[in-house]
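In what follows, a structure is listed as structure tokens, so that the remarks can point back to it.
Apart from one protein chain that is not included, each protein chain of the complex appears where it belongs.
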Amino acid sequence: MKRNRFWNWFWVFISLLYFFIPLYATFDFSLKARKGELSLLAYQQMIEDPRILRSLIFSTQIGVLTILLGLLLMVPTVYWVRLKAPRLRPVVEFISLLPFVVPAIVLVFGLIRVYSGGIFALTNTYVGTNFLLIAGYVIIGLPYLYRSIDAGMSAIDVVTLTEAAQSLGANWGTIMFRVIVPNLRSAMLGAAFLTLAIVLGEFTLATFLVGLKAFGPVIWQVGQNRAYEASALVIISFLITWILMGLINFVGRRGAEGSIAAGPR
Amino acid sequence: MSNNKFEMASGETHPKPSSPRKLSLSFSWVGVVPFILFAFMFLILPSMSLFVGSFQDSKGNFTLANIQGLFTPFILNAYWVTIRISLTTALMGGVIGFFLAYALVTGGMPSWVRSSLMTFCGVASNFAGVPLAQAFIFTLGRVGLLTVFLREVFGLDLYERGFNLYSYWGLSVTYLYFQLPLMVLVITPAIEGLRREWREAAENLGATPVQYWWHVGLPVLMPSLLGSMILLFGNSFGAYATALSLTGGLINLVTILIGSQIKGDVLHNPNLGYALALGMVVVMAVMMSIYYALRRRSEYWLKK
Partner (left out) sequence: MSFLILENISKVFPTAIGVKQFDLAVEKGEFVSFLGPSGCGKTTTLRMIAGFETPTTGRIILNGVDITDKAPNQRNVGMVFQSYALFPNMTVAQNIGFGLRIRKEPEHKIKERVAEMLALIHLEEKGDSFPHQLSGGQQQRVALARALAIRPQVLLLDEPLSALDAKIRVALRSEIRAIQRELGITAIYVTHDQEEALSISDRIVVMHDGRIEQVGTPFEIYNFPQTNFVASFVGTLNTADAEVLDPEKGLISVDGVQFISADRNLKSRKKGEKVRMSIRPERFSFASDVRKDNVLDCTIENITFLGAVVRIQVKIGNTSFSMDTFNNPFLELPKIGDRNQVTCSREAVLILGD
């Protein structure tokens, strides 16, 4: 048994090394923007670059809209399935897993082919493409969204709660907004932060639908031209992801770990 | 399911709205219509249109020429490389991830080590694409920190020895950064599902730890292990941003090929592009079916 301890620490150590070194290398590089000395010049330039801030804001907005649309779609659906149509549950679950079969690059290919009316618009209100982008993100996040909401509803036993509320005379609106949704807060927040993390970093859909308006493609472009700024961006985007993941853990129960990745349970 | 005051139609066991109306099967579909409609419009329809397009020629007539066109050396090679790299990273990520997850779950680590590594795995599994590729360029690129460090401190010149970040193996090492954490996250619940009493019962009956693993531990974990590695395969198979950022199209991957096709008609036959996409979906569908079957199996056993 004592021998095992060594191997455990070995794996942990090797993994830590592997995870840490690229981050350190990037961070180290980002401090070398000014020749010969360590400085935060790269970060300064990054903050002053209008493209970056603009695209970050844009992607955040898209992310928030994705969350709203996703929750609006999934919460009533999962609730309905649990309450009135349990037999449809395998169907809904199956559909929620379908996005895994269609990689992002294929999805965007198909979206463009079907909805190409939307992308060649040259006006400033790219409403059509933005909506397409949001819809695409909802699809990509569907498995995690479904799992999160479903697990949350299971944990609070929606069926019994609904029956209790009904027996006390509540109507559907009251049940939904005063009973169900408040109890789903942590599941919804967890799903929200995860969606935001996915959207902020996403490249494939963004680059073909909206190009340099989104954060992901901008990171790419900066990487092509300005290495120091790019390294600062990498560190910042990593920090943002870290904060979002931390928030998920903070908000959710233990099941949050499993809901980040699609797998058994 | 529920002992309900409101009486129901035959066979139905769903609770009712405030008005005690009968709820027939056809009515129960209504609530999932928005969901199904949305999935249809933005997932199924696009996929179907690609599917249809791959069987059409430029005039819209039915043809199998595009499917045949997949079997040219160039495209077959693209599939082969993509599959190879997915298998490689799935196996590497799977094995290392398993040992790491096992160490974290059963290794008697202090709880802060476990929880911070778990959180980190959540971060790292989402930290893919462009930033990841760039981070690795800063690490293992020609003038990357680690490259330089190894050369100056250990006299080990990676690039002299044939290593190249912008190659198959370089990409694999990069992919590992999100494959490994994904494996850890996915396999941890399964490892936790291995009950301590099984191990004790086996020991009590005379088994050594190795015998326990061989007869009980691994067989019980196998469906989850395989299922997780399939997930890793799918993850790698569909990766686009990382590959593009790191190798800029140098390596012949199906995703890169499709991407180029979207940007401009590089295949000189748009329908061939659709066939490419179809091919990807077919591979993924096969993998996901196997995954689904494996998952049912493991839930079956681990439930009791």
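Here the chain labels run A and B in written order, and each chain numbers its own residues starting at 1.
Criterion: a residue touches a chain if its C-beta (ideal position, glycine included) is under 8 Å from a C-beta of that chain, and two chains touch if they have at least 3 such contacts.
Bear in mind that the values here come from a model prediction, so they are computed numbers and not experimental data.
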- [ ] Could you list, sorted by label, every displayed chain in contact with the chain left out?
- [x] B
- [ ] Specify the residue from the set B:L180, B:A202 or B:L225 that touches the hidden chain.
- [x] B:A202
Task: Touching residues on subunit B - with respect to the absent chain - done: 195, 197-198, 200-208, 211, 215-216, 219-220, 300-304
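By definition in this document, only the chains that are shown with their structure count from here on.
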- [ ] Express in whole angstrom the distance between the two chain centres, defined as the mean CA positions of subunit A and subunit B.
- [x] 16
Task: Touch list for subunit B against partner subunit A, complex - done: 1-2, 4-5, 13-15, 17-18, 23, 28-29, 31-32, 34-36, 38-39, 41-47, 49-50, 53, 96, 99-100, 102-104, 107-109, 113, 117-120, 122-132, 134-136, 138-139, 144-146, 176-177, 180, 182, 185-190, 224, 227-228, 231, 234, 237-241, 244-245, 255, 258-259, 261-263, 273-274, 277, 280-281, 284-285, 288, 292, 295, 298-299
Open item on the list: Could you list, by residue number, the parts of subunit A that touch subunit B in their complex?
Closed with: 4-5, 7-9, 11-12, 15-16, 18-19, 21-26, 28-29, 73-74, 76-77, 80-81, 83-88, 91-92, 95, 97-114, 135-136, 138-139, 142, 159-160, 162-163, 166-167, 171-172, 194, 197-198, 201-204, 208, 216, 219-220, 223, 230-231, 233-234, 237-238, 241-242, 245-246, 248-249, 257-258, 260-265
